[in-house]
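With one protein chain removed, the remaining protein chains of the complex are shown where they sit.
The chains carry the letters A and B, assigned in the order they are written, with residues numbered from 1 in each.
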Amino acid sequence: MTLVFMESADDELSRQALTLAQSLGGDVRAVTIDGPYAPSVWAAAIVEAAGGDDIVGPGSDRGNELLAHAAAQLDLPFAANVSEIQGDELTRLRWGGTLLEEARLHSDRRLLSSAPFAFAPATWGQEVAVLTPSFGDGVQVVDHVAPDMGGKVSLADAKVVVSGGRGVGSAEGFAILEELAALLDAAVGCSRVVTSAGWRPHSDQVGQTGTKVSPDLYIACGISGATQHIAGCKGAKALLAINADKEATIFAHADYAVIGDLHEIVPAITAELRKVKGS
Amino acid sequence: MTDSSALPVSARAVVVGAGIVGSSLAYHLARLGWRDLVLVDKGPLPNPGGSTGHASNFIFPVDHSKEMTQLTADSVRQYKEWDVFTESGGIEVARNEERMQELQRRMSSAKAWGIEGCEIISPARVKELVPYIEESVIVGGFYTKGVGIVDSLRFGTIAREKAQELGALQVFANTEVLGIEVEGGRVTGIRTTKGDIATDTIVVCCGVWAPKIARMAGASIPLTPAVHQMIDVGPVPHFKDTQGVIEFPIVRDMDTNMYERQDGSGLEIGSYAHRAILHDPEDIPSNEEAALSPTELPFTQEDFEKQMEDALELIPDVLNDESVGIKYAINGLLSLTPDGLPLLGETPEVKGLWSAAAVWVKEGPGVGKAMAEWMTHGESEIDLQSSDIARFYECQKSRTHIRARAAEGFNKTYGIVHPSEQWESNRGVRLSPFYEREQALGAVFYEAAAWERPHWYQSNEKLLEEFGERINRREAEWESRWWSPIINAEHLAMRERAAMFDLTAFCIFDVLGPGALECVQTVSTRQMDVGHGKVVYTPVLSPSGTFKSDLTVMRLGDEHFRVVTGGAHGMADLKWYADHAPEGTTVVDLTSAYTTLGLWGPRSRDILASLTRDDVSHAGFPFGTCRPIELDSLRVLASRISYVGELGWELYVPIEQGAKLWDLVWEAGQAHGVVPAGIGVYGTTGRLEKCYRAFGFELDADFTVVEAGMAPPKVKGADFVGKEAHLRHRESDPVAILCTLTVDDHTSKSGQKRYMLGREPILARDGSRLVDAHGRGSYVTSAGAGPSIGKHILMAYLPPENANVGEELLVEYLGEQYPVTVQCNDATAVFDPENTRVRA
Partner (left out) sequence: MRILVCVKRVPITGGRMVLTADEQAIETKHLGFTISPHEECGVEEAVRIVEAGGGEVVVLTLGPEEAAEQIRDCMAIGADRGIHLVSSEEWDPQATAAAIADAIRAEDPFDLIVFGNESADAGGYQVGIRVAYALGLPVVTGLKGLTVDAGRARCEQEVPGGRDVYDVALPAVVSVKEGLNLPRYPSVPAKLRAKSKPLDARLVERPVSKLEKLRLVVPEGSHKQAEILGEGPAAAPRVVEVMQQLGVA
């Protein structure tokens, strides 16, 4: 028997966790939690609801956090970002998914989170049980601050991301990416090289240690395709790479490719879009 | 842009490596008319990931080597032509007086090679130019205005584009070489990850990977990848308001083997001071595996700690600032060779396989141009002979040798290297059959072509007393280093009695077969169609009539000639003969088959006569002849010639009989006062008194036979390489004449007697440089004692207006000028000008 924690019934990553849970065999129960977020309290509620069952959660920040709390409370092992499992042998992501680890879980109970996009999302036909734990002295969220996006769509939510790498050449070079992004209602992203160089703030960074994005279209401009970056954009449904080096690693991850100088190509796409939209 | 088309099935030539060298070479080949060229590199463009991509890209134009200075000057010209050079000026700073003397020597080299804009400056002036330096730790500097930085990657891109515009070149990046096809000792094709190309010419320009590629063809490119550590710190407040990449002069902190150069808002600090960290070409990561690039390896902090302290001492203003951080640090790979010089030319092992490796950014474009000329015309405008890859003997291509010498040479990158300085590592590899006897006599061994060769014998110390006042003692440490007054004593003993010389290091090879005469005639300027038993000394010329070598040839039969040449350049000579050998003629290396014992001096005939029943009288065994004679139990090939101006013979026996030969001559010589003498006499004092020229000193590709005063009275009828040019040179008066000078007064300002060692500028009495009509400055080609004439002898090419016997000039040595006088302006000797001793 397995208990699945879902952030919400229609949350994409949670529905992927559901698929993992269903693959374990046996009955599956799904729960969500209502009330202000308090990790230790939420985890305790999950532990209590699970009884002696396996526990599965999504491979999101929150999913991993709650599973880790639950594991600490139970003093059981927890395997984060599992992409495959058979009995007690599983495969999990390392290096943001650039490398896989085959591991054995030495435990009667399995505590797992599902690697993002490793499983197809399941549809949960039944009611998701809502847990309403009572809050004691556990650490809890006391406030929420939302950055002023100036009407722009956030990187994590954007349907289109226009992202730039070393090839953009400078902070000023991002102007043409901004222009294209504005037309597409897209967010502008960048690689770690760019934030290290100080051309863009870290909040724009897509990658293993930046934001992990899953837009409908990811446009990688002048990005070579380092593992750190791919780990952040492999959730994209389609990837268009624009690069002068036709042997760049990024093309191995791309669905569409344009070869050439991004400084010429990006403005040409912008102009073409304007023309099409204008007509 | 790389070509999107498929690899062609054949090419006129394939260049491997798109760094500074390969790109430049491809361009120059195209410029010289080559078409159907292909350039491949396993990495991406414009930075394929080799040493060019992380080079510090700065250029100091002055080097003690003429060849390197010329290549660098030509490179700077090319960088400037394509607008990728930024002049910053540069200062080599000295932390002690010994280094100040070395900087004076640099100044001499600058004058000798004609590099303008150099001066010795005070610590205060250094501080003015580089305000962030701590002037109290230095005692002075050598400023060169023409120092600058280049954009080597951009240069490569322009070079490739220009070659492509000429329709001569296709470029394929991300294309790795898998194999080289060789048939009958010739290149026939190359295999790559993108397909195969048929070609008879491949040029290996891929730096640290070159040995690996050469090995695919069965050839050797003897270099090792080695680490050069670099860090980049910033942002430096001093650079806040500067424009562009560099405004402040580059500083070389010579005594700590480090440099500091501005790079935009940062300061790059590089080091040659850490332990030698050598890699193997096979162990360099691929472009995909490497975190940065294959030649930018992880920094090893512990190797750099001493250097940080040293740098902190010199530039505390920058480095003590806690806001200045270390932003980048790498172990960059570069190429090191056993003798510190590049590896250029066709490999001796495989026809059509050329090497242009172990070249630094400062000489890259110059090498590209010179190599293209060599491949096109058979020679280059700038003499590349000391970089000729054919120079190595087999044992010098071993991994152990390469690594030992590379490691030893690495820390001397900015070192004070004495012109006679000897290698310490991997010695004792080639030992002559006389070695044990020489050791017993206290021989001080110098290395020649990997042989251990006595330079003088401590056992001859007693001769110092014998010759007393006639022997000069040197007062200054610098000239006494790697030198002994015993050399002069051995010299005098030879002139008065007789001396034995170990000449085992000679390179010996036979030319055999029906085309043997044609081969030696083609290569040699002198008549080779002589009777059996004749020995002919001959210059060997390049197509343009300058020196390729000089050597002696013995005719031993109708189709049998034996060539004897100096060890250092012997392997390149052998290749030159082999390259000119007609079908059916073979060139056989006998260097390790024969040993040579030289016996010279007025008593040498008596010694020889006491050992043989053969006629060794002047009439019976004239000068310039050779023949077998019996010495006791040995049959010896004796050759009556001399490089020291004395009666005597070179005695050749199979190497296993060498010890016996030594013992015979030694024992017979005792009654005649024979001494063992070293190469100090043979190579310097003996030959200089006779004004005999030496290859690599007086004789190189910058000068003609006519200028060297060696033109024969008439030119032989048979054709030879360089004949046309030589005939042309004879028609007009030379613009430089090789002269012999002596030093009139050795006294320095401090009252010490100083003795020049060679390569110093010769100046007019007013201190101005002497420059001939071809722009060549006068410099000392050789310098050394003349114990028999009691003078210090210098040789130099002078403009005709100064080449007058009795002309008074100056030589500049370590920052001071000394009066000299021209003694001869032709090949006449300053000792025994009538050659009576040789012909005794």
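Here, a residue touches a chain if its C-beta (ideal position, glycine included) is under 8 Å from a C-beta of that chain, and two chains touch if they have at least 3 such contacts.
If you're wondering where the values come from, they're calculated on a predicted model, not measured in any experiment.
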| item | value |
| --- | --- |
| Touching residue (missing chain; options A:85, A:105 or A:206) | A:105 |
| Contact partner of the left-out chain, one of B:126, B:297 or B:334 | B:297 |
| On subunit A, residues whose C-beta touches the chain left out of the figure | 37, 39-40, 61-62, 64-65, 67-69, 71-73, 75-81, 89, 91, 93-107, 113, 139-147, 154, 156-157, 159-160, 183-184, 192, 198, 202-203, 205, 208-210, 216-217, 224-228, 234, 237-238, 240-241, 249, 251-261, 264-265, 267-269, 271-273, 276-277 |
| Hidden partner chain, residues of subunit B it touches | 233, 283-292, 297-299, 301, 305, 308-309, 311-312, 319-327 |
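The rule is short, and it goes like this: only the chains that are shown with their structure count from here on.
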| item | value |
| --- | --- |
| Where subunit A and subunit B are represented by their mean Cα positions, the distance between them in whole Å | 62 |
| Complex contacts: residues of subunit B adjacent to subunit A | 1-2, 4, 44-45, 173-174, 288 |
| Residues of subunit A defined as touching subunit B within the complex | 244-249 |
